[in-house]
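To keep things clear, I will list the structure first and then write my remarks on it.
Missing here is one protein chain; the remaining ones are kept as they sit in the complex.
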Amino acid sequence: MTRIRKEGNVEYHFVPPDDFRKFVRDRKERKPLSKILTAREAVMKFVTDGDYIVYDFSSLTRGPQALIREVIRQKKKDLWIGAEFTLHESSLLVGSGCASRIDVGFLGYGNYIGQAVCKGRVKAFEWTNGGLAHRLLAGARGVPFLPTRDLLGSDNLAVSSAKIIEDPFTGSPVCLVPALNPDVFFLHVHQADIYGNARIFGTNLFALEAAMASHRVIVSAEEIVETDEFRKDPMRTTVPYFLVDAVVHTPFGAYPGAMPARYDIDLSHVGRLNDIDSDEKMQTYLQEFIYDVADHEEFLDLKVGARKMKELRFKATIIEGYR
Amino acid sequence: MTRIRKEGNVEYHFVPPDDFRKFVRDRKERKPLSKILTAREAVMKFVTDGDYIVYDFSSLTRGPQALIREVIRQKKKDLWIGAEFTLHESSLLVGSGCASRIDVGFLGYGNYIGQAVCKGRVKAFEWTNGGLAHRLLAGARGVPFLPTRDLLGSDNLAVSSAKIIEDPFTGSPVCLVPALNPDVFFLHVHQADIYGNARIFGTNLFALEAAMASHRVIVSAEEIVETDEFRKDPMRTTVPYFLVDAVVHTPFGAYPGAMPARYDIDLSHVGRLNDIDSDEKMQTYLQEFIYDVADHEEFLDLKVGARKMKELRFKATIIEGYR
Amino acid sequence: MPDTVQFTDTEFMIAQGARLLENGKTIFVGWGIPQVVAMLGQKLYVPDLLQLFEFGAIGPQPVLPFVRGTMGGPQNVYRSVQWSNMNWAFAYSASGYMDYGMLGAAQIDPYGNINSTFLGGTFEHPERRFPGSGGGNQVASHCWKTMIVIKHEGRRFVPKVDFITSPGYLTGPGARERAGLPAETGPHRVITSKALFGFDETTKRMKLLAVLRGLSPEEVVKEMAFKPLIADTVTEIPPPTADELRVLREEIDPSRIIIGH
Partner (left out) sequence: MPDTVQFTDTEFMIAQGARLLENGKTIFVGWGIPQVVAMLGQKLYVPDLLQLFEFGAIGPQPVLPFVRGTMGGPQNVYRSVQWSNMNWAFAYSASGYMDYGMLGAAQIDPYGNINSTFLGGTFEHPERRFPGSGGGNQVASHCWKTMIVIKHEGRRFVPKVDFITSPGYLTGPGARERAGLPAETGPHRVITSKALFGFDETTKRMKLLAVLRGLSPEEVVKEMAFKPLIADTVTEIPPPTADELRVLREEIDPSRIIIGH
């Protein structure tokens, strides 16, 4: 056995590379078939109680907020969140009773989520943002771990399951983080085609890594475009179609966050989220904005409205770089 | 010590991550200063006898051929080549007496280079294309190694210095390849600014990895453009300026290879390269096309000519995707 | 009569290979003949084959005719669904997304181990030296099913290769897994200029499955330096069809750089 100098010893989500490979072989479609589904269908079909989920970017910028609301609407249970760069998502998923474990990352923003940890509502593990990014890269590269020169010396190690070994090339301690192969990855993009080719304009956290590393990938897209758009400019493709399981056409899918070059953040709605500091306020919010509406379209009609959407579009004046 | 199940035991180029980091701290410029140099100046300043060099893409497509000819013209000695996806470069660098070691990759194309190995003119090590790509990624990520699930079971292991350990997460054997931090990286691009921001249109081998992992980066560019061009479309930036040490304005710098969307391959000149199967023919070629001309511009005037360049430009009609 | 049509060894290998491709699957394509196999297949049989190249072209629809030396050039990477780089290309294969890999070889043994590094002498002082792995080692390690295209010359089929560049079943059943290679992967078909081989489920040794129409199993096997297993029923492979030859000669390789004369 490889000698391990130090290791964390808590639960961690790990799928041996060979098991993930077999899933990919047997259950991921390579044929260019239409994967257009509604959010309801996609979440029903591909999100199961107990799943480990990740999502790209935050509730304030290009986050898959409509998909997350759909998960809450369907009252999924016992989810484990890979909360890299998370803001309000973790509060909502924990407050709604959907999530019971969080790999931190960044635990979340607002007054609710820290209290939820203190109250033991949700169990936290400390991988750090970089650690989760490395873990997803390992998952995408089909290797069981990646070495890093961080986590070392900190207390995160004991509450994650990273390990420290001696690097056989230099003899120095190096940290190994295990691959992460989530059950589901949610990605909200500017454009997708019906097969799942998808592109983001702007930066991303781990879009391609997580799409390759995840068992199921649900893409929600502001626009559905011809496949030709991808083939004409293949450098712009963030995720190719054969990684994707469902494509959900979701205008304003990042609301209340911003979709760069499409619409701005709705600070008043974000204020509502920030104000949630009790279970009562949480339940009020969930009822009003999630349970009381049938789907994202009804949400837009009843809770946002055309005037507000027009106003948010009006403010998204920076388009340089986003096309 | 980490238990090693099996390891190669030949020379390999390795710079401990801390040493590379110190070089980056002390000797890489972060200020946006003009780095415009001639090829002669850049190679004189940044390529030293004994250096380990890598380059992106091949002698037939977007290779830094003008820079490689300049290395040969300056009669650098004892170079060690990281020959990932190499075609004629290795023949020329070995035939000219510049290179004495090759990390293979792909040894090269044409009749000359295999004979050179048989004659003991150059020493080969077998890392495979993927192994070299992984090594550069490790070098870029500041870690001493990366794990892979290849090289395993093959004979490359004994003639590289990869190691096999037991993965501490699964117990299975996994291959570790050491980081590669070359001395010099040559990259030929479509566009650069004077500070070194550089972009390629099309695919690449390891452009960003190698730029981050290398001590010195020499970019040759078909066009020099305003920095604004990069800031207006930051997703298109292949390599940011602070990784780059020299920018050489080099129209037709990939000749006789093609520069996608700019000019086509010169198959007649490539035929000359393919025909080299003896030292005599090699010396004749080197004399005629490299030693006999003062620089790349004289090469274009005397050995290529405006008519040929016009013809090659004429043939480069596929521009979709390359802008 | 179509059988009287002349064709080259290479044309036959390419046509055979093209027929074996599976529509709606992914394939990691090696340099040279495998490229042409994929082109012919995509043109005639498997429009939804997704080709992947090690230099980062994912799903191209190459422009015909094929021009030698443009691996990575605009014709070769035309209309890809994604342009990327080598580390990502091998990530796709390492994490299991590549159903097939297709490679050439200088030498092969009964377990499908491939040598493309050297012949004769020692590694340090070989008699003949080839380009080495390129990305072949990764393709043969990661892809679910590796197909090898090789000329049917006796000296290429040896009991033990001089050097394992790209792993087949190594020393037999379970050896890949013991070495740490991804489970349930390995050589799947060997496509030669005279025959088609598979690998026995139990012994993992090469097995003759089919021969070019007009040849007997004995003729095919006699020149090989090891004796392959022989399938209970050895089937017949039709020679290249008129369609295959027309596409190869007129559309893909009119200057006959690859297919020969």
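Chains: A, B and C, in written order; residue numbering restarts at 1 for each.
In this section, a residue touches a chain if its C-beta (ideal position, glycine included) is under 8 Å from a C-beta of that chain, and two chains touch if they have at least 3 such contacts.
Because the structure is predicted, anything quoted here is derived from the model rather than measured.
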Shown chains contacted by the missing chain are A, B
Of A:R73, A:R101, A:H134 or A:H249, the residue that touches the missing chain is A:H134
Of the candidates A:V24, A:A42 or A:V104, the residue in contact with the absent chain is A:V104
Per the whole complex, from B:A42, B:L180, B:L205 or B:L243 the residue touching the absent chain is B:L243
Where B:K119, B:R231 or B:K315 are the choices, the one touching the absent chain is B:R231
Contacts from chain B to the absent chain lie at residues 17-18, 20-25, 28, 30-32, 139-143, 197, 208, 212-213, 227, 230-232, 234-235, 237, 240-243
Listed in rising order, the chain A residues that touch the chain left out are 57-58, 60-62, 84-85, 104-109, 113-115, 117-118, 120, 123-124, 126, 128-131, 133-134, 137, 148-156, 159, 164, 167, 172-175, 202-209, 258, 260-261, 265, 267, 270, 316, 318, 320-322
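By definition in this document, only the chains that are shown with their structure count from here on.
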Argmin over chains of |mean CA - global mean CA| returns B
Expressed in whole Å, how far the mean CA point of chain A lies from that of chain B is 37
Contacts with two or more other chains occur in chain B at residues 148-149, 167, 172, 174, 202, 320-321
Touching at least 2 other chains, the residues of chain C are 57, 77, 79-80, 83, 87, 90, 94, 142, 182
